[in-house]
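Of the protein chains in this complex, one is absent; all others appear in place.
Naming follows writing order (A and B), and every chain is counted from residue 1.
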Amino acid sequence: MPDKKLKRVDLIFSEDCGYKDVLAESLKMSNEKILQEILDSGLRGRGGAGFPTGLKWKFTSQEPGDEKYVVCNADEGEPGTFKDREILSRVPLKVFGGMAVCGKVIGAKHGYIYLRGEYQFLKADLEKALDEFHASLKESGFDFQIHILMGSGAYICGEESALFESMEGKRGEPRNKPPYPTIAGFRSKPTVINNVETLVYSFMICRIGAKKFQELGTADSRGSKVFSISGDTPIAGIYELELGMSLEDFVEEFGDGDTKAVQVGGAAGFCVPRKKFKDTIIGFEGVPTGGSMMLFNSSRSMYNVLKNYVEFFEEESCGQCTPCRVGCQQLKKGIEAVKKGDKSAHYLETLQKLAETMKVTSKCGLGQSVANSFSSIVDNFKEEMIY
Amino acid sequence: MPEIKELVKGLADKHGRTRESLLPILQGIISEERFISDAAMTEVARELDMSAALVYGTATFYSFLDTKPRGKYVIRVCRTITCDMKGKKQIVKTLEDLLKVNVGETTKDNKFTLLETNCLGWCHKGPAMLINDEAYTELTEEKVSEIIGDYMKNK
Partner (left out) sequence: MANTVNLKIDGIDVSVEEGKTVLDAAKKLNIHIPTLCHHEDLCVAGNCRVCVVEQEGVKNLVASCAMPAQEGMVIQTNTHKVRNARRHVVELLLSEHNADCTKCYKNTKCELQSLANEMVMGDHMFIDLVPDKNYTVDMMSPSIIKDDSKCIRCQRCVRTCTELQHVSALGVAYKGDHMKISTFFENPMYDVVCTNCGQCVNRCPTGALIEKNYVDEVWDAIYDENKHVVVQTAPAVRIALGEDLGFDVGERVTGKMVTALKRIGFDSVLDTDFTADLTIMEEGTELLTRLKKALVDKDTSVKLPMTTSCSPGWIKFIEHTFPEYLENVSTCKSPQQMFGALAKTYYAQKRNINPENIVSVSIMPCTAKKFEANRPEMRDSGYQDVDYVLTTRELAIMIKQAGLDFLTLPDDKYDSIMGDSTGAAVIFGATGGVMEAALRTAYELVTGREVPFENLNITAVRGMEGVREAAVKIENVLPEWSFLEGVELKTVVAHGLTNAKKVMQAVKDGKADWHFIEIMACPGGCLGGGGQPIPTTPEIRQKRAEAIYAEDEGLPIRKSHENPEVQQIYKDFLGEPLGHKSHELLHTHYHERKRV
């Protein structure tokens, strides 16, 4: 049973600190100290996968060589997610601050922000903020340069190795792993790649300390998180909440009174039906999310929801590996055929097995996560798939 | 043709002539031309001394790097579920009626191309659309008519 109640937090967007002071102080701290703070904080990646941020930084800092990179993943493409846009437009300097601190720790002189093409309109303001930031860095005497690279409409480029490929001017096709980015990332050099939000939290941990951050959240999910809330809710928007609350509390706060299901984590995430709200914790011990929370009330057809998702994946798969490329097409055709009656309801079981194969055989997280929404929607709303 | 040559050369001068320069160059062509013609790609291949098939393969990977002729204003309506729930279909219909084209088509005067796209990141303010790089949110039929009317008149 979840023991945390829903609690709003104000860390990310807080204006109580000048980024300059935090930056100056952080840059004075020893690398070991910063690393220890990040490790102790328990911060895990806020993009969705949840890899411990401190470990990423540590591994990269241990790699030999002086050509290393910090990459900020601002290719926010998960349906239902819009927090990074908000963070970048409201507190860009904190994002840059997180990158600079990371650069200091791992020994990188260049940082890159890979910004999705859909957010082109942010670029001019970001560049203005960057000028200011670079000036502050100059004052502090820390040699670090941040560059902005644009995406051009490809969801898969949010996958870290695909993002590197894209940065290198290629098709955004995920690479084989290992090697991982900490060893061979951008330009095959050791690279830390963090989500926008993760970088801001890292920066804030330098300010408030690991202890204070740790006080928030649960054992598996320390701290707070920015949620993008949309769908059937009267108060859609961006909210920073402590991790570890139950979905029931969440729905109570944000639902419209008739919530039948919540899609946690976007199209790549899980669909939780009403009957499981109570026992579902939002966090790594329960259902993790990169921030996307889509609420559906009883007027919605879950078949339409699922079809929208599989169409999305069918189009946004990079297409290189068989299970993802063909699997997505089969899932879409399959649910259509069942709905039309061309295939019997039993065919859903075949599709469920296929989804499981996609999960275990796909080359990257995209193909592996299609099964999340597919299986959870088909399992929980089977009759909607058939009739 | 000479203009394309000049454009590509200028972009290569600005962004460099390595493989890493490819996306910025292609993006630069898009912001000038709204699409990347075969002539433009041939020039890019020449400037970067790389295979044209690889330029084509890279361009076609990215939804925003159109390789088919597009209008001066490319409208991309978000088709993700939350926008869909908030009335995206009606918005598309309104646009189709206003522009007298179907999704995927360009107006006869080459001014507008109407497309659908995946999540634009405005789920709390759906339905949303981009016109070139500009985002428009919380669209209604009236709002869309106004926006398009403005583009027709003033741009």
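Just so it is clear, contacts are C-beta pairs under 8 Å (C-beta built on N, C-alpha and C of every residue); 3 or more make two chains touch, one makes a residue touch a chain.
Quantities reported herein were computed from a predicted structural model and do not represent experimental measurements.
Within the full complex, the chain left out of the display contacts the shown chains A, B. Checked against the full complex, the candidates B:E6, B:D38, B:D97 or B:D150 give a single residue touching the omitted chain, namely B:D38. Residue A:Q320 is the one among A:N297, A:Q320 or A:S375 that touches the chain missing from this view.
The omitted chain makes contact with chain A at the following residues, 154, 156, 171, 173, 176, 178, 313-323, 325-330, 333-334, 337, 343, 350, 353-354, 357, 359-363, 368.
By the touch criterion stated above, the residues of chain B touching the omitted chain are 38, 41-42, 45-46, 50-57, 60-61, 67.
The rule is simple: only the chains that are shown with their structure count from here on.
Once the centre of each chain is set as its mean CA position, chain A and chain B turn out to be 26 Å apart.
Contact residues on chain A toward chain B in their complex (touch as defined above): 76-82, 84-85, 116-121, 149-155, 166-172, 228-232, 236-238, 292, 294, 296, 300, 304-305, 308-309, 312, 315-316, 318. Those residues of chain B that touch chain A in the complex are listed here as 18-24, 26-27, 30, 57-58, 61-65, 79-82, 84-85, 117-126, 130, 133-135.
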